[in-house]
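Here we show just some of the chains, and they stay where they sit in the whole.
Think of it as A and B in the order they're written, each chain with its own count starting at 1.
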Amino acid sequence: MAEDTATIGQRLILSDLQARNAAAIDDDRLEEWPGFFTEDCHYRITNHQDFSAGLRHGIIFADSRAMLEDRVAAIRGANIFEAQRYRHILNPPVISSAGNGWVAAVTGFAVIRTMQDGKSELFVSGEYRDRVMFDIAGGADQGVFAERVVVLDSQRIDTLLAIPL
Amino acid sequence: MAEDTATIGQRLILSDLQARNAAAIDDDRLEEWPGFFTEDCHYRITNHQDFSAGLRHGIIFADSRAMLEDRVAAIRGANIFEAQRYRHILNPPVISSAGNGWVAAVTGFAVIRTMQDGKSELFVSGEYRDRVMFDIAGGADQGVFAERVVVLDSQRIDTLLAIPL
């Protein structure tokens, strides 16, 4: 842990934020999802190949919390995704850098998808590249995503990808 | 972490309890499994659909540690399960509430099953809904399950489900 200055408390807040975010998605509480991000957040889903090439586009791309809220509304409006459930599996985060009130971390993950007929399968794997702010001003012992880049291991993405990862 | 009062130490004890419990099952030390529970524990395995509907039945249902011990004896007596090995994969727990000497948490998990012929597959995924007591009186720095409800993502359960999850 020499490369950073994250405290034990900050590590646990980070891991807790990631786990609560995953639980909200997996439990279909999508309306809570934008609340895990700052107002001017950056969120996108890309793949390893494009990310390594420095490309900034994404399968999903948002530059504000409002865009995340729009996305949730669109999913609810379309109403076609009830048939599937997600289950996020999360690694311990690896802190890449840290400063006063923030940490950057890379966190491996996988998602299992269960269809309505009961069939479960490995859906995607990849890593979260997060920048998390700690809400010190608010006095709350919580973090929030300022940036979350979801880098998938495979460039072959299911075209039905619609629920946030 | 604002919604609860669990300390860093309690979080680690919880996560450690879950990991040791999983390791005992995966290592076929089933006789140790009931010892992770209180004498008057509640344990059941159900699925998301039934759990959401408020149904209290389960594929496996136990209302005491003695019933868990009976289950282990039955598995050993039947002696038909040597052919498979489990591998639990655990998320960080999400604390839902906490009090004096206890926490309640929801924890995502998946289980990989390896058959005797060497074939491995994703077996089930779901979440543990745990209530854990901390053994303060005993002076031990350990937790024990007072309640563990295993909610599977899929309602299509393998009929051979016999080893505890």
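Criterion: a contact is a pair of C-beta atoms (placed from the backbone, for glycine too) under 8 Å apart; a residue touches a chain by one contact, two chains touch by 3 or more.
On a predicted model such as this, the values are computed, not experimentally measured, just so you know.
Sequence-identical chains make up the whole complex; the displayed set comprises 2, and the total in this structure is 3 copies.
What we mean here is this: only the chains that are shown with their structure count from here on.
Annotation: 26 Å between the Cα-based centres of chain A and chain B. Contacts from chain B toward chain A in the complex involve residues 1-2, 8, 11, 48, 89, 91-95, 106, 108-110, 122, 124-127, 153-156.
Interface of chain A with chain B (complex): residues 8-9, 12-13, 15-16, 18-20, 22-23, 26, 85, 87-90, 92, 112, 114, 117-122, 140-142.
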